[in-house]
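Note that this complex is displayed minus one protein chain, with the remaining chains in position.
For reference, chains read A and B in written order, and residue numbers begin at 1 within each chain.
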Amino acid sequence: MELFGILKDLGIEQSTLLMFAMLLLLLVTGIPLAFVTLLVALVFALGWFGPMAVPLITSRVYSFVSSFVFVSVPMFVLMAAILDRSGIARDLFDAMRLVGGRLRGGVAIQTILVAVILAAMSGIIGGEIVLLGLIALPQMLRLGYDRSLAIGVVCAGGALGTMVPPSIVLIIYGLTANVSIGDLFTAAFVPGFMLAGFYVVYVLVRAYLNPALAPVAEGPQPTRAEKLHLLKGLFLPILVVIGVLGSIYGGIASVTEASAVGVLGVTLSTIVRGEFTLTLMKNAALQTLQTVGMIVWIGIGATALVGVFNLMGGIDFVKTLITGISDNPTIVLIFMMALLFILGMFLDWVGIALLTMPIFVPIIRDLGYDPIWFGVLFCMNMQMSFLSPPFGPAAFYLKSVAPPEIGLGHIFRALLPFIAMQALALAVLITFPGIAMY
Amino acid sequence: QEYSFRFQSSDPAGNANFILQQGWTESVAEMSDGRIEIELLPVETIVAHNETQDAIAAGILDGHVTDTSYFAGKDAAFGLIANPVGAWSDPQEMFDFMNEGGGNELMNELLEPYGLHFIGATTPGLEAFVSAVPLEGVDDLEGLKMRAPEGLVQQVFAAAGAAPVNLPGSEVFTSLDKNVIDAADYSVFSTNQAQGLHDVAPHPVYPGFHSMPLVEVSMNLDAWNSLPEDLQQVMTDSVQQFAQSQVAALKEADEAAVAEAQAGGEITVHDWPAEERNRFRSIAMGEWEKVAERSENARMVYDTLTGYLADNGMLE
């Protein structure tokens, strides 16, 4: 019996369902995640086309690993690994607790603030979530914060990286839709802050309803001298932040180069603190290798799958789904958002952009909507895709550095309320376009 | 239809080039009475922009519409024929070389060993130069930090005294915005305008002086050979027509965008005088020679090209 091509007889509709089912099934068997997507890509390459299509997978892998934008990922991870091995993170969070004072959830809120600052430094989320996961998560847990709350703040906060300019999601959208990247950046700014605001409000509400979730410092107020000593913990990190942001906004370094400036900054900080050793650097570099191995290979699998699905006619399939859905522009728009959400459960955002944008953007223009505004909606929708199970890259990135007792199940459960807030933000943005298009 | 092909473009979906290329696939269907159907996919959908040649040879894709200079790493000859900086001051000059000066035959001599057949050439036209600082001539390039694409263009700018910076297209906007670079080679004026580059770099040089890429339409050699002669003729003719209509359409779009930019008052369009363009061209031609050293094929391209230019009195 001829096995090659057998899947083609199923047709694209059945095959897509089969693909998602297979992803889910292989995922829960405990196969390494990167290989789940690679395997499904392989099965469909062989089953739909035959062996001649398999080199498409290795070609995509090659292009993925040789892409300049990903250079910032190991830089952020290295920064995190060095911070993690020094006392900087600990001192920073002790100082943050002091600044947070008696405000319930103060440290979580400051973590969101740190996430927003990181978002202004980076355009992709992998490195940011690893950084927050290595630094903020253990510190929040140490300070007695609820695990789910801490996980949610780290993943959702880290994902903000693509809402706040610079953002690779918005850049790719701008290139695809042929609209101004500057306008996209401007439009995404306020919605990004709105989303961060939702997170802050959520933390406050949860913390005041149940104080056990976010303990404040107990005991006597620290003395002035103690306070000054604690506040010194803020000094070096703030200097590093100024260095990185200054190099980007001062026109000294490109966004990717600035991530290396950050590594230099934290390395100098450890030297100043007398903590620097070659062993520290070596171990931090080895941890970076391992962490990027984990997270880049997840991306490798995702990019392989997208190439195969596109070759199978994925774009045409999406087109048939969307055509003739309704004459009502609002319904078309909401259907698009729902489709993006469902795709976001299984696919990587780059793949979703490649699949849907060639079809969606012309329709959006025809319906009379502003493509800039739609770009912000797309970006907001992709916020959900980072967090949504079963394939939630943010959860995987966090898992790659979280303490082993925190399982993916915990992480995904912790993320549900944050996905709900992202959906709310999306709804608000659809209802009040003025938030983006002021 | 009898023949169904999948082509990948080197342009993204919303780009004017891509939309025009889709028009080409429609005209192929029409001219062949529906016997050939071409599905055109945007950049990166199947493989990366610089991997299509391999994918076509392997039979994963059937063809591509792509800038030939992406394959300069395979053979320097691709880089030289794709963008002999300074050789052409008008798309028609390049088309004449391709059709009458041996360019088409040369392309097939280069491509067929790789398992591809060259159908025809098109171009988006003379690209405009994006700059945040006023540039009036070659002297202003001295020390200019600029993003240039791979290959000959970068080399020529370096020879002209600029400091070329390697940056991916995705970082051009932010780097111009934050003054990490002063200028960039990007795309044609209308695309640059649409993507907001002139908002952050308000001193474009138009018409451009530096680059007019050869965009090849080519396909798998076996698939080409499987076509009957009349359909091969349809493919060749359709690409010729497409090239003319693309150049005309983009020129019109560029002129509209220039008018819009000038009316806005915040963008100053700079046009270099002929003597400055000639100075740049003579710098460029010094670099052709260096590329010719890189491979036998590159030498062959160099000889054919300079021979043609000399025969037609296009060398000073």
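Note that in this section contacts are C-beta pairs under 8 Å (C-beta built on N, C-alpha and C of every residue); 3 or more make two chains touch, one makes a residue touch a chain.
In the analysis below, contacts and distances are computed from a predicted model.
Novice: Using the UniProt record as the reference, specify the protein name of the hidden chain from among "Na+/H+ antiporter subunit E", "NADH-quinone oxidoreductase subunit H", "TRAP transporter small permease protein" or "Acyl-CoA dehydrogenase".
Specialist: Matching "Na+/H+ antiporter subunit E", "NADH-quinone oxidoreductase subunit H", "TRAP transporter small permease protein" or "Acyl-CoA dehydrogenase" to the record, the invisible chain is "TRAP transporter small permease protein".
Novice: What are the shown chains that the left-out chain touches?
Specialist: Displayed chains contacted by the hidden chain, ordered by label: A, B.
Novice: Among A:Leu204, A:Ala217, A:Leu234 or A:Leu289, exactly one should touch the missing chain; which is it?
Specialist: Final answer for the missing-chain contact: A:Leu289.
Novice: Hey, which of A:Ala196, A:Val261, A:Val318 or A:Ile406 is the one touching the hidden chain?
Specialist: That would be A:Val261, which touches the missing chain.
Novice: Based on the whole complex, identify which of A:Met19, A:Leu39, A:Val107 or A:Leu415 touches the chain you can't see.
Specialist: A:Leu39
Novice: Looking at A:Val200, A:Ile298, A:Ile315 or A:Ile359, which makes contact with the chain not pictured?
Specialist: That would be A:Ile298, which touches the missing chain.
Novice: Identify the residues of chain B touching the omitted chain, counting contacts across the whole complex.
Specialist: Chain B touches the chain not shown through residues 54, 57-58, 69-76, 78-79, 113-115, 143, 145, 150-151, 154-155, 158, 163-167, 294.
Novice: Against the chain that's been left off, what residues of chain A make contact? List them.
Specialist: Residues of chain A in contact with the hidden chain: 27-35, 38-39, 42, 54-55, 57-59, 61-62, 65-68, 70-71, 73-75, 78, 85-87, 90, 247, 252-253, 256-257, 260-261, 263-264, 273, 275, 277, 279-283, 285-294, 296-298, 300, 390, 396, 399-400, 407-409.
Everything below uses one rule, namely that only the chains that are shown with their structure count from here on.
Novice: Using the touch definition up top, name the residues of chain B that touch chain A in the complex.
Specialist: Result: residues 6, 12-16, 39, 41-42, 44-48, 50-51, 54-55, 58-60, 167-171, 173-175, 177-180, 191, 194-196, 199-200 of chain B touch chain A.
Novice: In the complex, go through chain A and note every residue touching chain B.
Specialist: Residue positions touching the partner: 52-53, 55-56, 59-60, 62-63, 67-69, 165-166, 168, 171-172, 174-183, 248-256, 307, 310-311, 315-316, 354, 357-358, 361-362.
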